[in-house]
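Of the protein chains in this complex, one is absent; all others appear in place.
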Amino acid sequence: MSRRLRFGMIGGGEGANIGRIHRHAAALDGRFELVAGCFDAEPARSVRFGREVLGLDPARCYPDLDAFIEGESTRDDGVELVAVVTPNHTHAPIGRRLLEAGFHLLMEKPLATDPAQARELVDLAARRRRLLAVAYCYWGFSLVQEMRARIRRGDLGRIRALRAVCPIQWLAAPLERSGHAAAAWRTDPARAGPGGCIADVGTHAFHLARYVTGLRPRRLAADLAPLVEGRVLDDDAALWVEFEGGVRGRFWFSQIAIGHSQGLALEVFGEQGALAWSLPKASRLAWTPLHGPTHLLEVGCGALAPEARAFARVPQGHPEGYIDAFANLYRGIAACLRGEDHPTARSLPTGTDGLEGVMLVATAVAASRRGGWVDWPEEEVS
Amino acid sequence: MSRRLRFGMIGGGEGANIGRIHRHAAALDGRFELVAGCFDAEPARSVRFGREVLGLDPARCYPDLDAFIEGESTRDDGVELVAVVTPNHTHAPIGRRLLEAGFHLLMEKPLATDPAQARELVDLAARRRRLLAVAYCYWGFSLVQEMRARIRRGDLGRIRALRAVCPIQWLAAPLERSGHAAAAWRTDPARAGPGGCIADVGTHAFHLARYVTGLRPRRLAADLAPLVEGRVLDDDAALWVEFEGGVRGRFWFSQIAIGHSQGLALEVFGEQGALAWSLPKASRLAWTPLHGPTHLLEVGCGALAPEARAFARVPQGHPEGYIDAFANLYRGIAACLRGEDHPTARSLPTGTDGLEGVMLVATAVAASRRGGWVDWPEEEVS
Amino acid sequence: MSRRLRFGMIGGGEGANIGRIHRHAAALDGRFELVAGCFDAEPARSVRFGREVLGLDPARCYPDLDAFIEGESTRDDGVELVAVVTPNHTHAPIGRRLLEAGFHLLMEKPLATDPAQARELVDLAARRRRLLAVAYCYWGFSLVQEMRARIRRGDLGRIRALRAVCPIQWLAAPLERSGHAAAAWRTDPARAGPGGCIADVGTHAFHLARYVTGLRPRRLAADLAPLVEGRVLDDDAALWVEFEGGVRGRFWFSQIAIGHSQGLALEVFGEQGALAWSLPKASRLAWTPLHGPTHLLEVGCGALAPEARAFARVPQGHPEGYIDAFANLYRGIAACLRGEDHPTARSLPTGTDGLEGVMLVATAVAASRRGGWVDWPEEEVS
Partner (left out) sequence: MSRRLRFGMIGGGEGANIGRIHRHAAALDGRFELVAGCFDAEPARSVRFGREVLGLDPARCYPDLDAFIEGESTRDDGVELVAVVTPNHTHAPIGRRLLEAGFHLLMEKPLATDPAQARELVDLAARRRRLLAVAYCYWGFSLVQEMRARIRRGDLGRIRALRAVCPIQWLAAPLERSGHAAAAWRTDPARAGPGGCIADVGTHAFHLARYVTGLRPRRLAADLAPLVEGRVLDDDAALWVEFEGGVRGRFWFSQIAIGHSQGLALEVFGEQGALAWSLPKASRLAWTPLHGPTHLLEVGCGALAPEARAFARVPQGHPEGYIDAFANLYRGIAACLRGEDHPTARSLPTGTDGLEGVMLVATAVAASRRGGWVDWPEEEVS
């Protein structure tokens, strides 16, 4: 194993859970070292957090993005990757600045709040030949890879339908009215963008469905509903996506689904069998052949495809954790940056996936307003 | 306990599972005795089945419906209830004949294949003061009653959304092309009516949702898709129903959902908590108060409402079976016919519920064709 | 189907759940009709219960056992089976009287409170050529039959070990001190016999293990513990049974296991695979071949053996209930009495099984006192 790659972080300061998760994920395989960052929009808090909480070199705890770019661009040992974990509406402008400055990026999703911004980032990364990865973290579970491997090798025959849901409960109470910062920006169109639930959790489920099946969407219908009083953005969203070949995708996302902390689940139904996976039972995949009983496949078991085994770290029968999955993003990025071939690098979620997520939000918002089907803006995907 | 009530059956002959289930269900509580029937459209088979398989009085094993009506109308000890368990398209004409002849009925669902026929049956039953029950059998699980009781007493606060799904796998292969009789009529618009999956399983789930919440539908959108090649009727159906007060209902039914033998599930989300029940875990109800952990309630446990306890026969910790649930239809009918007050009688699914199911199919078919929302024909519900 | 067989009941009056379960079970298949009984040790209550609650012919609602025997022995249409559902200590004397009078019996377990009494009943039934069935009701689940069928046809290879547990919670509080009748007699050695938990639930689990594997016990060690203060009989019991061939049986039963309403579970481990079934998921059987993933088999699925299918009434995907299982006792008895061949008749639990249960209690009590292994009294089993 070579030396650790240096990375920096934008956002992720005091109280920001997702920044902490990124730090664990980056550390797990020993392939990255956090060396710099701008952790908070408030300069003093940013610097203090880097120095005192993270114990970084004080010279690399920056008060703002400009200072970060200036400092890290000019050092010989400048960061080789930047993780951007700020609120949604800042993703695009921060990403643009960093790509222009020549950094490789891992961006939190959604990549942007409108498709044009997202496309700009994708194009910019392509022109500058920079890596633009997007943190669709659930992709990193090894049994998600197994789903894709089995579908690709034809175990299900022709796919007919899929179901992807993501019920969560965290916004069932109007937290945004009681000073909860994350709830406040996620329910505010100015900071979250035009989609609420669909952007926050729907894009994850949509990415999984797209990734696992490889099917392109053709058109969609949506019903985006704000169900908590006073809320403007949807906190419950349902989609029907017609994929190529008439395949039906039934999607449902909710932030008011009391009883579900995080109920992400995906099922794919083919002519010859079906696969079912869910986050609450993430270490288990159900495979049912037509006319046969359901088989339960476990992380690490001998029946798995090589790419699924390559994503796993734990022995069979032991739970694969959220951080294991998240760490596969960093594992794939490390391989990309070093020019190594590894399953995590080959299928790493990138800007194109991020753009699709932003298109999903925009298209669903349009379809919901119209009250009928809207074609997927196919021409936009390169 | 009084003497057993006499009942007859139309349909349910050789190989008809549902007829057998009705017979077990009617027997379980010792309140009914099967004494007559016309079990098959083919006269000789009808008579033979009644005599040889069921051991009935040969004089009461009728070759056809006319003979049944003639015979049972004129006996002093004629049947007091008729169970109609024939294919869909015959429900309405058979039901009409029987109601006109003055019989009380338990009809299999759907009540009819179009709303006008269904309404006619409802009106006829009302005019003739006959009982018209409809076999929405899943209503009979005691924890379904518990859901309704908790919602009625306000445990969930204002309801915001519900999810009802019914994935099954039985038509994943094109059985109708290989001589499977039940698959043949269920996939044939001439015999099944205009809805496939939505009529066969969707009406069950819709009835549960309506029953449990008491909410009236306002409008709906639907996507009904035949996904198996060569099929005309939908074998995968998704609905969004907007109920009064903006409550969102997310429905999905499928007959091609490999991995699910019968995956009926219902969740109701309110401001103060949520309830979740499913057929695969029918003896358990999950109740999650806002901010609280999920509580698992079991059939027969002390925390249940009296009406839920009244539906149950088994000791706590023991599985309540499909036949237990089905038998509650007969239990309720017995109480109705005897003028007894019992929870099963008070909430027995009747013609109005059956009519709603037929309206659901018709409205969903219209909405799916139109590709947008369609108002619920509210005026039709009396 | 022939006419219904007539049966009577001893015990099972007001408040006796088990009597009610027997009545449902006998009714389910329409093969039995309850026509007589002595339902309570208190004569007036017995008669009143039969007349008013059950609606039986007043002449056949007897005040005591003598009257029952006298009455039913002398009628042309006397009962053809008697179900005995009284407290433990009365089983043997009641059973003896009824067998001597020539009745076929279905006895609640344990058959007696000591092996000599139980043997006497078995011998008496043999001499008088009467049926002596014992209500090991869990035998009646169709997937229990599937376990046995798979073991018999060799799917598991040589068996190495099994695990059978039955945790329940119902005596976790000292109910016997607060006037709870069933708790009072079950914790009283004078009425329950020398075993508490081991007799009440342990005999069920032991019967299942014996039935499913066909293995004979060689020796056992036991630890029977009364864990609730003031209790004399065990409310938590653990056993190790060494079966023929050195096969290890690991048993644990408890009546203080809060969190388990009825947690009966059985697993059998062989050289080539393992099977696992439990009451809380009674409609599902897990089969794991060596090196393979676990397969989930469902009630009614095509992969089941004919005898398992013969026990089931419900369509695949629908729950098989406790009463379905219990009803298979009556189904088997009906076939026995009519000389029909049916899987339920072939493997019906009889007096020999009942005797083994009584021997289990006696041997476990001896082993627990001794604090070491005790040989199974093999010579006693005919």
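Order of writing sets the chain letters: A, B and C. Residues in each chain are counted from 1.
Criterion: a contact is a pair of C-beta atoms (placed from the backbone, for glycine too) under 8 Å apart; a residue touches a chain by one contact, two chains touch by 3 or more.
Here the structure is a predicted model, which is why all the values come from computation and not from measurement.
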Touch with the omitted chain, as defined above, among C:A101, C:L124 or C:L227: C:L227
Can you tell me which of B:H291, B:R346 or B:R370 touches the chain that was removed from the display? B:H291
Taking the full complex into account, find the residue in A:P43, A:G102, A:P189 or A:P319 that is in contact with the omitted chain. A:P319
Options C:S46, C:T203 or C:T288, residue touching the unrepresented chain: C:T288
Using the touch definition up top, pick the residue from A:V53, A:A116, A:A181 or A:V232 that touches the left-out chain. A:V53
List the chain A residues touching the unshown chain? 1-3, 17, 20-21, 23-24, 27-30, 34, 53-55, 168, 260-263, 279-280, 282-283, 298, 300-301, 313-324
List the chain B residues touching the unshown chain? 287, 291-298, 301-303
List the residues of chain C that touch the chain left out of this view. 160-161, 163, 167, 169, 172-173, 221, 223, 225, 227-228, 236, 238, 240, 246, 248, 250, 252, 254, 256-259, 267, 269-271, 273-274, 276, 286, 288-291, 294, 370-373
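Note that only the chains that are shown with their structure count from here on.
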Measuring between Cα centroids, which chain is at the maximum distance from chain C? A
Centroid from C-alpha atoms only, then distance chain A to chain B, rounded to Å. What do you get? 42
Per the centroid of Cα atoms for each chain, what is the distance between chain A and chain C, given in Å? 55
Quick one: which residues in chain C touch 2 or more of the other chains? 298, 301
